[in-house]
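This report concerns only the one structure given below.
What you see is the complex with one protein chain gone and the rest in place.
In order of appearance the chains are A and B, and numbering begins at 1 in each one.
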Amino acid sequence: MHIQYGKKLKSGPGHWGLLLLGFWAAIALAGFFVTPYAPDAYTGKAFLAPSSAHWLGTNDVGQDIFSQLMAGARTSLGVAVGASIASAFLGALLGAGGALVGGWVERLTMRMMDIGLVIPPILAAMLAAAYLQPSPVTLVGILAFFFWPGTGRILRAQTLLLRESGPVTAARTFGAGRGYLLRRHILPDLAPVLSAAMIHDARRAVFLEAGLAFLGISDPTVQSWGRMIQQALAFTYLDVWQWWLLPPGIAVTTLVLAFALIGTGLEETHASD
Amino acid sequence: MLQIEDLKVAYGTEEILHGISLTVRQGETLAIIGESGAGKTTLGLGLLRLAGDTATGSVQWQGQELLSLSDEELRDIRGRTAAMVHQNGGEVLHPLYTALDQVAEVVTVHFPVAQETAREKAAETLSRVGLAADRHGLHPHRLSGGEQQRVLLAMALVNEPALLIMDEPTSSLDPLSKAQILQVLGTALKGRANLLITHDLATAATVADRVAVMYSGRIVESGPCAEVFATPRHPYTRALLRAFPDMTTFKDIQCIPGHPERQVCGCAFHPRCSQRTEGCEASVPPLTLLQEGRLVACHRGGIVPMLEVVGLQKKLEGRTIIEDISLTLQEGETMALVGESGSGKTTLAKTLMGLWPADGGTFRIDGKDDWQRKHFYERIQLVFQNPKEAFSHRLSVGEIVREPLDIHNRGTKAEREEKVRRTLIDVDLPVTEDFLRRYPHQLSGGEAQRVAIARALILDPKLLIADEITASLDAGVQARVVRLLMRLQDVRGLALLFITHDIALARKISDCAIVLKDGRIVEAGLSSKVFSNPVHPYTRQLVEAAPQLHRG
Partner (left out) sequence: MRVARLLMDYAIAFFILCSLGFVLPRLLPGDPFLAIYGEEAALSMTPEMKVEIYRRFALDQSWTEQFGAYVGSLLRGDLGWSYFFNTPVMRVMTGFLPWTLLLAGASLLISTVSGFVLGLESGSRKGSRWDKGVFAGLMLLGGVPDFFVGTLLLLGFAVIWPLFPLGGATTVYGGLTGWAWAIDVLRHLALPLASLVLARMTTMYLLCRNSTVALLRSPFLRTARSKGCDEVAIRYRHLGRSVLLPAATSAGLHLSHLFAGILMIEVVFGYPGMGTLLQRALAARDYPLLQGILLLASVAVLGVNFIVELLYPILDPRVKTVCTSNTGKN
């Protein structure tokens, strides 16, 4: 059955997910070029309530919270996109590639994935981060390293399925070569599975980036929603939590939700075919 | 006794069953047969309200109206007094429980007994249906298809229900497992009211007392199993039987033309029926009584007889050539008329064709005996043994085939030419100008015979008498001509009176056969019977003299 993924995302949960993601992508992109203040600049008085000068007020050392929120979006989305692409690349190379090449390469990559799957990615990433105090780029590397076996396994399974599928067998009986099969039959049908895995990884990456910063296991010079929450949590006895603690929390939540909704939208596409 | 009245089951707005009425008496097995999609399974499940969104009508069982019971009351009946044997396949059994546990559950659900008691009862039932004791504790995936079917059977039997509904209990099994299950069923069904749903006619024939044929959510025919299978009265039933590969029938399997369609006006089968008339699409035919125990739903009262002969007699030059000939040939069937030379076969053909007047007895074509000449020859046609003798040497192929149209003055010249072409294509002949302009002496034997057949068919007759038409042909051409006739029979419902002395050929193409000796019928009946177990010594002689390639 022919499924139009784009069409499916035009309504239902996927639609809302795309809207949310678009919103944060816009904020993050804007954050690359312009923020009201430098996120780490001390702009004056501490604990200012929201005003036209400081849309979300200032924190305990007088930094502009809205600027930090924009910078946090940049970090969060950057890590999410980077980790999901890197993990997808490794997963495709070792999972799908291994399944296509066969022989000892396949056995080796399969074994690597079996072992990789046993390692809990979130805790292992935290452990690695604890040693490395990673910058966003290093964090992308760490996440990709622990995420790829999951992606790889799904791609491998799908590739094996496709390799033996009716259309591929039929094409082979017409004399199709490897390149043709890959281009015409295998890659197009891997795309939906790969995109679902990437969405999943992006969601976990957002969550982990914030979580690591919240625990303080990341580069302290990089702006992050998790770090904002961690810092704000010390001041719950003041009213500032309303504009310091809630916004980054809501930001992480909505971004994670955006990916979850898109994932659900794609899944429903699968379920209804 | 199970009594179903006007049962209608629908999924949403789509009605699957359009008013089913049936009764199953205690101790009796009723088989429901039909193609997939006819609604058989919906019927079986619908009785216990396991299918469909809405069900109307009435299902009376042991004095209760099943359709108006509460869910709670119905649950009490399911598995206890009325049980289902499901079709095996695709996790009908729960994959994670052992066979024994799944059978025992049916006991504990209905009776307040200890787990151990239930298991003992389950084990006993499993052994009774032939599952070895050391396999009781296995999970379904370790059991073979036949064993799984036994578990499903034990599940239904463990509470000794009075009503047993079986949905394709043998369909997914290999022939040996099937035979074993049928053996188990033979004893298990005794004393209960049984409903057997199957598309496997052989299973129905083995187990059932009565059979009901379903098509498109309706019963089209019902009656005692043996009678329905021997003499089907609904064209659909006959088509089902002809499509079924059967060891005792020698005629090739024949497909049912067309496809089952939903949303058909009138009789649901009429688009696929070769004997349909205008009335067939006007209304749905009611199921009416034909004779004791036999019901059929057909506007034409079932398969119509094309040729009915009663006591026909013919004398030539004072000598009685044929005497007391009585036979009935149904629409769409082939009757082989066999006998040695001089037994009166050709005389019978010529008399039936009205070439010679009869000296006694009557015969009716398509239900009438007072046809006008022209209309008569639109219904019945004859093909001779030696076609070239029947062609004028002055006429070309095109003119020969067109001649009947000219006589009947049908259509314009262009329409006639077109009809000639189509008929020639029907009989696998070329339609090039060159071929149409050929003269009889330029044709080969096979070509000439097919030109003769084309000429006989051009008026679209319903009955064709073929008098030794392949006698002068070699086997290859003969096979081609015979195949052609069979195909026309499938498509047009052509009735064939096939006169031959070749028993082997007769057996391959006929539904019924008549053996003629010295102008009298010495044996008649279904071909499978006549040629496999000939009763009359003369028939036996003929069968023994039939051609055989492999001796011994």
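Brief remarks follow.
In the analysis below, contacts are C-beta pairs under 8 Å (C-beta built on N, C-alpha and C of every residue); 3 or more make two chains touch, one makes a residue touch a chain.
Since this is a predicted model, take the numbers as computed values, not measurements.
Of A:Ala171, A:Leu187 or A:Leu215, it is A:Leu215 that touches the chain left out of the display. Contact with the chain not shown here comes from a single listed residue; of B:Leu96, B:Ile253 or B:Leu355, that residue is B:Leu96.
The chain that is not drawn here is touched, among residues A:Leu18, A:Val105, A:Leu160 or A:Ala176, by A:Leu160. Although one chain is not drawn, the whole complex shows that of B:Gly19, B:Gly39, B:Gly52 or B:Gly79 it is B:Gly79 that touches it. Touching residues on subunit A toward the chain that is not drawn are 13, 110, 114-124, 126-128, 130-132, 153, 156-157, 160, 207, 210-211, 214-217, 226, 229-230, 233, 236-237, 241, 245, 249, 252-254, 256-257, 260-261, 264, 271.
Contacts to the hidden chain, counted on subunit B, fall at residues 45, 48, 50, 72, 75-80, 83-84, 86, 89-97, 105-106, 109-110, 139, 141-142, 152, 155.
Keep this in mind: only the chains that are shown with their structure count from here on.
Centres computed as Cα averages put subunit A at a distance of 64 Å from subunit B.
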